[in-house]
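As you look at this complex, bear in mind that one protein chain is not there, while each of the others sits in place.
Chain nomenclature is as follows: A and B, assigned in order of appearance, with residue numbering initiated at 1 for each chain independently.
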Amino acid sequence: MASEAVAAFAPTDRRRRVKANLLVICAAIALILALIPLVAVFGYVFVNGIRSMLSLDFLIQDPPADLSATGGGVRNALVGTLEMTGLATLIAVPIALGMAVFAVEVGGRLAQAARFLIDVLAGLPSIVVGIFIYTSVVVTQGHFSGLAGSLALAIVMLPVVTVSAEEILRLTPRPIAEGARALGLTRWRAIMSVFVPVGLSGIITGILLGVSRAIGETAPLIFTSLGNNFFTLDLNQPMQALPLLIYRNALNSAFDAARDRAFGAALLLILIVLGFNLAGRWLTARRRLAGSSR
Amino acid sequence: MTDLVGSPETTEAVDRIGLRRRRWTGDLTFRGVLAALAVGTTLILGFMMVGSFVTAAPVYQKFGIIGFLTGTKWEPSFTIYGAWPFIYGTVLTSLLALLIAVPISVLIALLLTDLAPARLRGPLGVAVDLLAAVPSVVYGLWGLLVLVPVMRPFEQGVAGTLGKVVPFLGPPTPGPSYFAAAVILAVMTVPIISAVTREVFASTPRLQREAVLALGGTRWDVARTVTIPIGRAGLLAAIVLGLGRAIGETIAVTLVVGNSNNIGTSIFAPGFTLASVIANEFNEATETLHPEALIALGTVLLVISVLVNAGAITIRDRFTGGLRSGF
Partner (left out) sequence: MTTRSEDPLLAVETPQMTASVADPGGVPGARPEPAAGSARPPTEVAMTVRDLSAWYGQRRAVREISLDIDARAITAIIGPSGSGKSTLLRCLDRMHEVVPGARSSGQVLYQGVDIYDPMIEPAAVRRTIGMVFQQPNPFPTMTIYDNVAAPARFNGVVKGKAAEDDLVQRCLTRAALWNEVKDKLRHGGTSLSGGQQQRLCIARALALEPKVLLMDEPCSALDPVATLQVEELMSHLKADYTIVIVTHNMQQASRVSDTTAFLTMGEDRAGYLVEVGPTSEIFTSPKQQLTEDYISGRFG
């Protein structure tokens, strides 16, 4: 009978059993503690920001010069973010791919050093990146600009995309890699025409993750694109960006109007960032389901 | 290998069967371009780094390196600059943040690799990772307007009781403070530390885990005797990685740290970190040497950050065979 079976096994002594249960309970508490901010942040931002977001004006108007005034929108910030991030992507992706290919295919001391540099760059505070661009570009040009902002964001994106692309290329299935070599394809042919297409979805995931990181960055932009109350498409001018706008309004959050604007912009920003992040994860999941043929 | 190398017979024979090695193949140009790219990028980044030091040089010259690093006064209007309050703030907030984040991350990692039902592990893992996707300015906004007011009564409680005995935990409690920054930093570093730790724990050899279980051990025994000891090095790498992130976090900290140039005597006092003071003062830095001094602070941050990150990478590569999380 069941009870006999249970009795047949000597029970674990009470202390250890209690500790084991305690462990699970503590771990669960830890998880809840960690997830509370996630829910809380989303919740507050959503609740406080949704009113602003529901009005179309929010997206098509610029903010008022006086932050304490109500009304207006975040158009210049939204466009600025998209423009600078777009340019940053165009700059960072080819370089990242090139370095990834270099590390995987050419290898050697130089590649190891470059890889180490990229790893260090990955952990560098983004404000330091901003300072780099400030001292080299802004000071030289004599003014803040969206271009400088794009460069800073490109440097922020670079390690993320490089590491991702490198791992994907290394994971090229061996049969395919061997098949390409056995057909007498030169290295660059094999990479361009076989390995990169095979790893494409993984590389795109890396790019999406890099973009989602760059879009949310504020610190590097403080010294480079500075921010702008007006709408501009000109990369040679200081440019506004969503994170910058949120920051300035947060600093003035004693005013209700600024507070509301900050939350509205924050909601918009989170939605965009999440969009890219989840798109990247979805691509990865799809790839795994498709199996080794990818 | 062959005794026909280079002889005219070989060349002829090789040519005849059409297998001649071509000198300037596409491959060579390809390698050249890539190498130039890698070298070029490295040089440009190095150049920028040097540029920062060069800009900051006047400040170092004025106060001396040690003088600047240990100087406790930061008064732009008198052209007096000292980095110590900010170094203190950075260290304090980061260590406090780790104190909170590490146990939580380790427990979560255990949960997600061992303790939780398999079905839940995926979604819960994604949820924890999503913590890292939230931009820091949003954390700052929320921290300032929600977390700080909510924590205030708790802070006052602690300051009023424990604080009487341990001044470190005592008043003042204006709200924005080292402690507030530490809490926000903890929230932001949990995803990183737990992601790496999860990978480390997941690669615990099954054999060892099952050996403990087969001997009648509980999950607690497995964690205590196998998972954590074996994952020690990886865990350390994860912690150092989290430290690196905490040190450099700027915007979220700026909004909640209280912005005071003084060295607060309590964790509930307002202060500054290296990163947050730069962000805070840069756009209004009109005094003499003020911008240069802020950039000098940036170089200090740069050096600390590079050391910490290089340490993390070395530990990771040496002891864990190069595990990299998706960050």
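Quick notes on this structure:
By our rule, contacts are C-beta pairs under 8 Å (C-beta built on N, C-alpha and C of every residue); 3 or more make two chains touch, one makes a residue touch a chain.
Because the structure is predicted, anything quoted here is derived from the model rather than measured.
Across A:I91, A:V106, A:V139 or A:I176, the single residue that touches the chain missing here is A:I176. Considering A:L124, A:V194 or A:A265, the position touching the chain not shown turns out to be A:V194 (whole complex). Between the chain not shown and the residues A:Q61, A:T186 or A:N252, the one that touches is A:T186. Those residues of chain A that touch the chain absent from the view are 175-176, 178-186, 189, 193-194, 197-198, 200, 293-294.
In this section, only the chains that are shown with their structure count from here on.
On chain B, the positions that touch chain A within their shared complex are 25-27, 30-31, 33-35, 37-39, 41-42, 45, 47-49, 51-52, 54-55, 103-105, 107-108, 110-111, 115, 124, 126-128, 130-131, 133-142, 144-146, 187, 190, 194, 216, 218-221, 223, 241, 244-245, 247-251, 255, 275, 278-279, 282-283, 295, 298, 301-302, 305-306, 308-310, 312-313, 324, 326-327. Residue ranges on chain A touching chain B, taken from their complex, read 12, 16-17, 19-20, 22-24, 26-31, 33-35, 37-38, 40-41, 44-45, 95, 98-99, 101-102, 105-106, 110-111, 113-114, 116-117, 119-128, 131-136, 139, 155, 158, 160, 163-164, 167, 186-189, 209, 212, 215-219, 222-223, 226, 243, 246-247, 250-251, 253, 259, 262-263, 266, 269-270, 273-274, 277, 281.
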